[in-house]
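Only one protein chain is missing from this complex, and each of the others stays in its spot.
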Amino acid sequence: MNALLIVLLAPLAGAVILALFRPLRWAGWLNVGVSAVSFAAAMMLAWTVATVGEVAGFTFRIDAFNVYLVALNTFVGLTTSIFSRPYMRHVCETGKIGNRGMRIYHSMYQTFMFTMLLSLTTDNLGVLWVAVEGATLATVLLVSLYRTPEAVEAAWKYFILCGVGIALALFGTVLTYFAAQQVISDPETGLLWSALYQRSGELDAVVMRLAFVFLLVGYGTKVGLVPMHQWLPDAHSEGPTPMSAVLSGLLLNVALYALIRLKMLVDGSLAGTATPHLAGQLMMGFGLVTFMTASLFLHRQRDIKRMFSYSSIEHMGLMTFGFGLGGPLATFGALLHMLVHSFTKSAIFVTVGHAAHIAGTQSIDHIRGLIRTQPAVGWSLLIGVVAIAGFPPFGVFTSEFLLLTATMQAQPWFTLPLVTGLVIAFAGLFRHLQPMVYGAAPPGQRPVAANMLPVLTHLGLVLWLGLSIPPFLTSWLDRATELITGTHLL
Amino acid sequence: MDHFLNMAPWGLALLQALLYAALGPLLVGWVRKVKARLQNRRGAPIIQPYRDLWKLFAKEARVAHTASPVFRSAPYIVFVATWLAAATIPLVATNLPTAAIADIIALVGLLALARFFLALVGMDVGTAFGGMGASREMLVSALAEPAMLVAVFSLAMTAHSTNLASVVEYHLNSGLVLRPSFLFALGGLLLVALAETGRIPVDNPATHLELTMIHEAMLLEYSGRHLGLMEWAAQIKLVLYGTLIVNIFFPWGIAQSLTPVALGVGLAAIVTKLLILGAALAVAETVLAKMRLFRVSAFLNLSLLLSLLGLLSHIILEVGA
Amino acid sequence: MIFTSLSLLQQLVLMLAALVLFTSFALLAQARLVSAIHVFAWQGALVAAVTFVVAMTSHSHHLYFSGALTLLLKALLIPWMLHRLTRRLELDRHVQSLDRPALIMMAAVAMVVFSYWLVLPMIQQEQIFTRNIVAISLSVLLIGLLTMVFRQQAVVQVLGFMSMENGLFLAAVSATSGMPMVVELGVAFDVLVAMVLFGVFFFQIRESIDSLDVDRLNRLTETVEDGN
Partner (left out) sequence: MDTGLLLAAFAIALALTSSAVSLGAGRIPQILRMLAMPLLGLAGLSALAAGLVTLVEGGVIATTLPLGLPWLPWRVRLDPLAGFFFTLIGIVSCAVGLYGPVYARAIERGRESLAALGVFTGLFLTGMLLVVLADDAFLFMVAWELMSLSSYFLVAFQHENGANRRAAFLYLLMAHIGGLAILLGFGVLAAFGGGFGFDTMRVAELPFIWSSIAFVLVFLGFGMKAGLVPLHAWLPEAHPVAPSHISALMSGVMLKVAVYGFIRVIFDLIGQFHWQWGVSVLAIGSVSAIMGVLYALMQNDLKRLLAYSSVENLGIIFIGLGLAMVFLSTGHLVLGSLALIAALYHSINHAMFKGLLFLGAGAILHSTHEHDLEQMGGLLRRMPWTGLFFLIGCLSISALPPFNGFVSEWLTFQSALQAWQLDSGVLRSLIPIAAAVLALTGALAAACFVKAYGIAFLGQARSRHVRRARPVPFGMRASQGLLAAMCLLLGVFPASVIALVDVVARQLLGEGLPQTTAQGWLWLTPVSPGTASYSAPLLIVLLSLGAVAVAWMLRRGLVRRVRHCDAWDCGFTPPTARMQYTATAFAQPIRRVFGVLFHIEESIDLRKGGEAHHRLIVRDRAWGLLYAPVARAVESAARRVVKLQSGNIRVYLGWTLSTLLVLLWIIS
């Protein structure tokens, strides 16, 4: 419980302190420090959950599923903060933002982390909603940090679209509560997920079905499901790079997490009706459409960060499909995919930050010859994209293998669009990637000071997960799978 | 390979091989003679090719500065490969040990080996005519070789063997059977033989116009003993094809045992058959005109078609029953 | 359902809900920005009124609090902020009417019908009353979204967004007698922060495109052809 408190309070306190903290030199380090503290606390929490089981209380509830995401969040938060320290200093030196901007950045970074962790750890669906909305509010300022017309536009779109989406999700939550009231009389526990899950079979199917549509569209907007995804590439491309890394690596996961929790309720409620798998089917449909559309989008990109944000959409689509498919294998695969995608994508965004820094632009057409200029950046980008494209021996291959396998067992014909999408996405990524990393460097292009530690850590982990999944992670994921699907995989 | 260590058949095989070498110039001389007669000329004596060879071997060989070692070794390879190929075809007797060394596919392979080097030397010195000859030769062979193999396949499938000796013996043992496949295969093989031995209408062995040459163009740079070997190899090749055709389709008379009488009869039979074939060739060459190069492909396609028809008719008409 | 079988207070709730719906329509069609803000303030007041009435019927104290919160936030504070903003942005004389008002109004009416049709299968255990109120709030929500789709003006978009929130509140209050306190507080806080941020963004947008016409926020697009 203490660990949980530290996990939550560290970023909150960090946000407050960083908002007031003046000396810029140390702000970056402080940011790293706070992230490190929450990561350590998260590890302790994970250990507690692993040894003791669920941790619950104060309307918080930590089980195998969310502690896994908590650990992932704090880890990526830590590595990104390590990256962001020199990166943001550099941004500051170029005069893109001032001291105030830096304070906003650091403070909002921790606020964002806090809201993410809050939404993961809370048991209350209402608080979950509040936290996710809070995450939007925290990041919207980050998106417009540079104050360029594009950044403002992106932030506005992000704000409005996610605001609307999240409002719809709230309506879904209200409807859920409405259904819950018929079952649970106590208004205080009526929104507690664990209480609802225990009696999900009694929830009114019609209301829950209606609620799920709102929740799907609502949280789906945050997940980046097509056709509500439009904010995502804008926000990713215009905000500072560390923020893109955490958005792609974390926020999308959290939104998907919310969706899955709610799907579990809806599944329980619809179990006895004529369409017991409606939620899953809707998610599969959205996932597939998202996946295919995003992979086509990849082909027509001119901005490197936009491109990778479409790749995030694509992978979120795949995960949504996997969770929608249900069953232990698909769920396990999707959970693993969440993990490796976060690692890989945040590593890619970090590298992209360096690449854009080297070239002085985010335009794909003007980023050239990275390997020649700075092999570490060029190769990292290349390897990162190879990993995200699903090539072994990287972990993304493992999870895609599991997802494809599960699809083949449950819905063989769906493998065709999946495979087509994978190929199209791969082609889209590589056709743009190759000219950037290969070839002769433009004259005058110089290497930059880059901290490749986060990238190497992430890619190393992804490689490790591709070669062998350690037993503790397997049992961890398996417990999460059991939690979600009710059946063990192993 | 029971008689492998038996020396007598090997001696006979060697004799037969020598006979091939000896018959080569004779057949060419005969064809030229008949042709001259048909053209109302007296023509050179039949043994003129021997004299030519003798003269060539006695002459000094000249080699261009630009020639590589391939140029000087190729005549030996071409000659030996052709000769060895010929030696595997039953000429006088069927069950000679050489026949087992290479079956008909290997025979085609040996001929291809000879041709490979022939084409290489065409390109070796670096003249335009040589390259032209090599290019054309490879076109002709590319079309002729499959035709030949397919023609042979229908025979081989009939006899269930690709060993020529077995094929010949099978036909002798089964007596006179009218097989449509044989007719087509014979047609195909005849056309192939014309093309492969460089006869009219594909090539003109007597031409003096470089631009129309195929075989001769590749030999333009040769002189002396090298030229002699190349010419001799070509003559052996003519006998080889002749023997192949007459002994497979009309095997009668060939010796099936190694007794002197049988061998004598075999020798007489093969000489007669070759003389008849040579005369037919002379007649054909007199009536036909040489084709343009790109008509040759049509000509050879016809032979491939005939061979395929032979194969198919074998499968449909002769086995299916 | 026989309307007269309902209690007077319930009738009042339905009455007020209908008025909320009407204000949604008004908001959709209102050409003058300042009037739209007024309409929105009225809508907030009506929702607060509904909350009070429900609080009276269900005797739940925290609903009073929630109603007060709504009144404060939606009927007073936010309209006031918007007013101030429009004045500072010199938009108080801004007038912009819908392109095809008849068509859009038909669409909004269709939304209402659709919402009703949606909630029909909800066979509520106790009250058909709640079902209908859900239909109304759903319509308010959808019309709010429709407002955002059809109005180019950023401030009006925000009004649409807020009116969606009002729809939500309506549903939360009338169908479920209010959400748990912590949630309500959180939501209210979020709405407030959102409003502040909206204010910040109005200025930023204004600064970058010299207008608040959201149609002109179109730099970020994929549809530019190659080789432009």
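When the chains are written out, they are named A, B and C in that same order, and each has its own residue count from 1.
We take it that contacts are C-beta pairs under 8 Å (C-beta built on N, C-alpha and C of every residue); 3 or more make two chains touch, one makes a residue touch a chain.
None of these values were measured; they are calculated from a predicted model.
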{"item": "Chain not shown, its touching partners among those shown", "value": "A, B, C"}
{"item": "Selected residue (touches chain absent from view) among A:Arg89, A:His277 or A:Arg300", "value": "A:Arg300"}
{"item": "Sole contact to the chain not displayed, among B:Ala61, B:Leu172, B:Leu258 or B:Leu302", "value": "B:Ala61"}
{"item": "Residue touching the undisplayed chain, where the options are B:Leu15, B:Leu38, B:Ile101 or B:Ala279", "value": "B:Ile101"}
{"item": "Per the touch definition above, residue among C:Ala29, C:Leu142 or C:Leu197 touching the missing chain", "value": "C:Leu142"}
{"item": "Residues in chain A touching the chain absent from view", "value": "156-157, 160-161, 164-165, 168, 209-210, 212-214, 216-217, 221, 226-228, 230-231, 233, 278, 282, 293, 296-297, 299-300, 371-372, 375, 379, 386, 389, 391-393, 397-398, 401-402, 404-405, 408-409, 412, 415, 419, 422-424, 426-428, 430-431, 434-435, 438-440, 466-469, 471, 474, 489-490"}
{"item": "Touching residues (missing chain, whole complex) on chain C", "value": "114, 117-118, 121, 142, 145-146, 148-150, 152, 214-215, 217-223"}
{"item": "Contact set of chain B toward the excluded chain (per top definition)", "value": "1, 57-70, 72, 76-77, 79-81, 83-84, 100-103, 105-106, 109-110, 112-113, 115-116, 119-120, 122-132, 134-136, 138-139, 141-146, 149-150, 153, 156-157, 160-163, 166, 210, 220-221, 224-225, 229, 293-294, 297, 304, 307-308, 311-312, 315-316, 319-320"}
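One rule holds in what follows: only the chains that are shown with their structure count from here on.
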{"item": "Chain contact graph, described as a line, ring, star, complete graph or other shape", "value": "other"}
{"item": "Furthest chain, CA centroid comparison against chain C", "value": "B"}
{"item": "By mean Cα position, the chain sitting nearest the middle", "value": "A"}
{"item": "Centre-of-Cα separation between chain C and chain A, whole angstrom", "value": "30"}
{"item": "Averaged-CA centre spacing for the pair chain B and chain A, given as whole angstrom", "value": "77"}
{"item": "Shared-contact residues (touching 2 or more other chains) in chain C", "value": "none"}
{"item": "Partner chain A, residues of chain C touching it in the complex", "value": "118-119, 121-123, 125, 130, 134, 137-138, 141, 145, 148, 154, 157, 161, 164-165, 167-168, 171-172, 175-180, 182-183, 186-187, 189-190, 193-194, 197-198, 201, 204-205, 207-209, 214, 217-220, 222, 224, 226"}
{"item": "Chain C-facing residues of chain A, complex", "value": "59, 124, 126-127, 129-130, 133-134, 137, 140-141, 144, 147-150, 152-157, 159-160, 163-164, 167-168, 170-171, 174-175, 177-178, 181-182, 187-188, 190-191, 204, 206-207, 210, 233-234, 237-238, 297, 300-302, 306"}
